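One chain of protein is taken out of this complex; the other chains stay put.
Residue numbering begins at 1 within each chain, and the chains themselves are lettered A and B in the order written.
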Amino acid sequence: MSIAVGAERPVAAPNVAEDLLRVEGLRVVFPTSAGGSRTVLRGIDLSVRPGEIMGLVGESGAGKTTLARSILGAPPVPGRVAGGRVVFRGRDILALPEKQLRRLRGHRLAIVVPNPRGELNPTVRIGDQIATMASVHLGLDRKAAKARALAMLRAVQIPDPERRMNAYPHELSGGMAQRAVIAIALICDPAFVISDDATSGLDVTVQAQILDLLRKLAAEHGSAMLFITRDVGITAHFCDRVAVLYNGEIMEVADRNALFLAPAHPYTLLLLAAFSHNPGLRQGWSVPASTPPSPAACIYSGRCPLAQPLCRDEKPPLAELGPGHAVRCHFPVRR
Amino acid sequence: MRILRYLLHRLAFVLPQLLGIVLVSFLLVKSIPGDPAVLMLGPTATPDAISSLRGQMGLDQPLYKQFILYVDHLLHGDLGTSWQTTRPVLDDLLQRFPATLELVTFSLVVAIVVGLWLGIASALRPNGWIGRLTDIYGLSAGALPDFWFALVLIFVFYTLAHWAPAPLGRLDIAVLAPEPVTGFMTIDTLLAGDMEAFRSAVSHLILPVLTLGLINAGPIMKMTQSSMEKMLASDASRYEVLCGIPQRLVTRHALRNALPSIVTIVSVLYGYLIGGAVLVEIVFSWGGAGQYAVQGVLNSDIYPVLGFVLFSAIFSLIVYIVVDLVYVLVDPRISY
Partner (left out) sequence: MMSALRFFGRALLIRPRFAVGHVIVVLVVLAALLAPFVAPYSPVEANSNDFLQPPSHAHLFGTDAVGMDIFSRAITAPRIDLTIAILGTLLSSVVGTAIGALVGFYSVGRGPKVWLSFAVMRAADVLQAFPIFVFAIALVAALGQSIQTVVLAIAFVNMPIYLRLMRSQVLGIRAMRYVEAAKVAGVSDTTTIRRHIIPNAIAPVLAQLSVNVGWGILLTSALSFVGAGVRAPTPEWGSMIAMGFQNVVTGQWWPSVFPGLSLAVTVFGFSLVGASIEMLSDPAGRQTLAQDMERRGARMAARQVIKAGI
């Protein structure tokens, strides 16, 4: 699969060319009731290589869902993209007209959403919702689309798939609905899948099953994945690389091993420490993001235990620390 | 089986309500001054003749006995006799109610088409010109007196342009009415294969239907707009957008989810229009049930009024029950 992707690759610098999807300086703002605007994503840089599982971890309110939906060109209402690009296979998809963008969404770039029973259309049968994807994006006729949907339901291991084809969302359990949403995401063999906190709200055992399934199917379909979660622990098992998001900025990006064995950002350290000591924190942990002293300051300086005067005067760039390891800190922790 | 239980449950609530409606309207029309016996026999009648007729009509009985008598007759399908037409009210109503129903049904279709179209269009672009038009239309349609709007239409399309026929009834005077089968003039003329009469019936329908349809599209439009806006902003619609479903399909699904509230307002409007079309019936000399009832009130002819109130209450009831059954078809989450 990755070879096929490589064939389309534009001529560019070698490390950039390997990327399937690249987010460059993405900024998203929300208008506020006072008539001003609030910046939720402050220039996100992120890249995902073909076939890779890229983790993105952050607390509630860090901007995870906004990022997930903005990559697809549809930030949550009333947000809007204020700058930056999302380059998919060498093309800036945010610059595409809405119609072309819609043809990519769900087809080449798909998303797995959390709380699927609220997201699935309550009055359309599950089988029809899945089949619609195939008929809309792949141009299959009704019968072929249905057959493919059934095969997909089987692939996501929903018990008794023939019967579930005719079920309505409210008749499914949370785990089954989650599997249905995965079926919707993968039915068109997307090159890139975003999993937005897909396992939150499920039992731990179901969670593990869904994760296994997601990884297995992504590998089978040759899809790369951006795996967004609140749970650092999951990324350790699940991802090839991990990025840490804090208050709309990427704080650290590294290979899984580098991040867990040699975290360099004070925030990453805190995150790992909190999780290893208190498993209860895994669900919905959040500390109010304190505002930085000034726009010029490091976004984390208000909360950072290691902050120096420089951190309040100057915002650090996301700087290369080692091969594939970048950190946004003036004073990265070294071992 | 569940539907049967639902119907029984529904009837248990509705029968007392119907009885209440009959009681209130009975007391109301009974207190209208004027002695039907005197009115029927005319000013030259002898006191003996009047008192014997009063005895015949049960007017010399105490009020509660008269009511019991009336309900008893009702249960036997006897709605009393109109002294103006000297015919049983049931026959009169069966003849006139379809006229009202035809007018109201076509008007409702116009109101639904206009209301749905404007409502959906403005929900898709709330800040565009169509959103503004919808706001202004919603506010001004409710402000127009229908009897005056009907007059304006008559002036423009009959007096000035000669496009519409004279506002006198359901057919041209020269056209022979077909044998009544459904009571709907458009359908009966088609059944009789009389195309000239059919054209005449349609041309007589146009102005009153436009009047009622355009004025009453407002509530449907507002409900469509607000529930479509809600549905298009819902998680389900946002998810469909994220999945790259074309906007046409997203809109269709949203409409389906918005349908229950739209159907509710349509059903309320249907019941309301049966009585609400009265003034337009009068302006166009429609000869419908509402006009019949108003003439009854103005001439102390009580049984037509009672009969009309009863007919329209029962009609609303049937509409509501049908709507409840439609919900079950539209929304899989509901079950009775």
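We adopt the following convention: a contact is a pair of C-beta atoms (placed from the backbone, for glycine too) under 8 Å apart; a residue touches a chain by one contact, two chains touch by 3 or more.
A quick note: this is a predicted structure, and the numbers were derived from the prediction, not measured.
Q: Of B:Leu151, B:Ala192 or B:Ile206, which residue touches the hidden chain?
A: Missing-chain contact among the listed residues: B:Leu151.
Q: Out of B:Pro98, B:Gly131, B:Gly244 or B:Gly275, which is the one that touches the chain we can't see?
A: B:Gly275
Q: Touching the absent chain: which residues on chain B qualify?
A: 16-17, 20-21, 24-25, 28-29, 31-33, 135-136, 139-140, 142-145, 147-149, 151-152, 154-155, 158-160, 166-167, 272, 274-276, 278-279, 282-283, 290, 293-294, 297-298, 300, 305, 308-309, 312-313, 316
Just so it is clear, only the chains that are shown with their structure count from here on.
Q: In whole angstrom, what separates the CA-based centres of chain A and chain B?
A: Spacing between the chain centres: roughly 55 Å.
Q: Could you pull out which chain A residues touch chain B in their complex?
A: Its residues touching chain B are 69, 72, 74, 76-77, 102-107, 110-111, 113, 115, 118-124, 132-133, 136-137, 168, 170, 184.
Q: If we count contacts the way the header does, which residues on chain B are in touch with chain A in the complex?
A: Interface residues on the chain B side: 233, 235-236, 238-247, 249, 253, 256-257, 330-333.
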